[in-house]
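Below: the structure, in structure tokens.
Subset of chains shown; positions unchanged.
Labels run A and B following the written order; every chain starts at residue 1.
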């Protein structure tokens, strides 16, 4: 099949290579001309604009959007909306908010364009060698593009999840779970680290990955991380986040689902962004007022 | 009545003054001779040892222990146990663990000594001018000492709570609630502080104390604290703790009571003691491994 890939960052470039390796033709566009050139050298047909990319696609045209979620994705999809026709297909493979995907699908649908929201997991490695994708959109039209998903994902690594929005929603929840698992693992190692015992963390991660209940890819990754930096001495414990965890908590609040673990995982990330907190100052001031407990001066 | 006060720190000294102001005679002992001398000048009879203090008391002797909880309280009570006789009274006014109080009461009881565990709230101000006390111990014997509690507490500010241990347990839970309230107030001010608005925190605390649902002594204390340091610029947000919050959570776990608010209040205190965390390092390392997210180097 022929796919137009818009956005050749870490994920888009690797996905393109993955597609070509499986004998799909890729028409590639990025605002970064170097990225287009690099991909041309690896077998893609380059395009210098979205318009050109669409022109180079055969009917039914399949445009895969792999740009940062938010304004940029909105802009690209709006442009595609104008350029594509009935029966054509837009795939949003980014981390879009599921409500946006529901809205975009409805709008595309008015012109007869099929819209698919595709949540992608597995990181860059996955994009290159076999990812995991969760797909929402029109079920009948999905049959047309299913072969692509079969090729670029690991075995059993894609799921048609349901109506438009269900792909990004599922990916969002996946990331919420990921936040919780990561914090759980991290708390465990923190307890080990402050204990009276002297553990070899790499060995601990290794043994947990061989036969224990918590064996998982995340702990495999910890084994790898500890093999490079046994005590993580070289890095700071600043935990950034990119949105899906927050959206999961917001969705949980909207649905009135108690999600203490996912919410706290997110909040501990926020806490890690600050050296000192106003919360702490208020509590310290209160203790000083009622109990004469000394406060630490700056 | 005549009371032997053992321990003349912030709380013990103020309580002694409070007792004397209400025409009770105080025999005072502390390992710090200066503290004894100061109190003698204010009307107390000084003692240079627990033994001497006990000798100077009339039957039934009432010994009030006001020393740091733990080993020191254990030592003092053990010594008193040897010096006192049937019908005498030991009052532990410190922040002892309730299980210790249950045990000490049983031991005292074997010799016919009455043991009371008294949780004291209200800070130094309260100790001096009218505190709040929660009392566990033998109900009949309590009648004998009740007049003391009527005098040194604010009106309706003491409670015979039940069997031995119930006073310290109640004070422990009081402190657990205090942790939760303080953290709730602090989180609120933190949200205000990061908001797009420019609040006068002292004025905010004042208006909340006049007619709102959350009016409380703690917010009165915040009003006072903000009047001295409007943005708490001078202090660090390090939140120490002294045990009762932890005991409350441990008791809740033993009783299988979910106490997320008290537990998290405590854990955020622990978090504030660290500049960087191993938890944070593990999460940052994981994000780097699977997503190529940059870690912050030290």
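What we mean here is this: a residue touches a chain if its C-beta (ideal position, glycine included) is under 8 Å from a C-beta of that chain, and two chains touch if they have at least 3 such contacts.
As the structure is a computational prediction, the values presented were derived from the model and not from experiment.
Note on stoichiometry: the full complex in this file contains 4 copies of its one protein sequence, with 2 placed in the shown coordinates.
Methods note: only the chains that are shown with their structure count from here on.
Subunit A and subunit B have Cα centroids lying 48 Å from one another. If you check the complex, the residues on subunit B that touch subunit A are 10, 123-125, 182-183, 185-187, 189-190, 193-194, 217-218, 221-222, 224-225, 229, 232-240, 260, 264, 268-269, 271-272, 275-293, 295-298.
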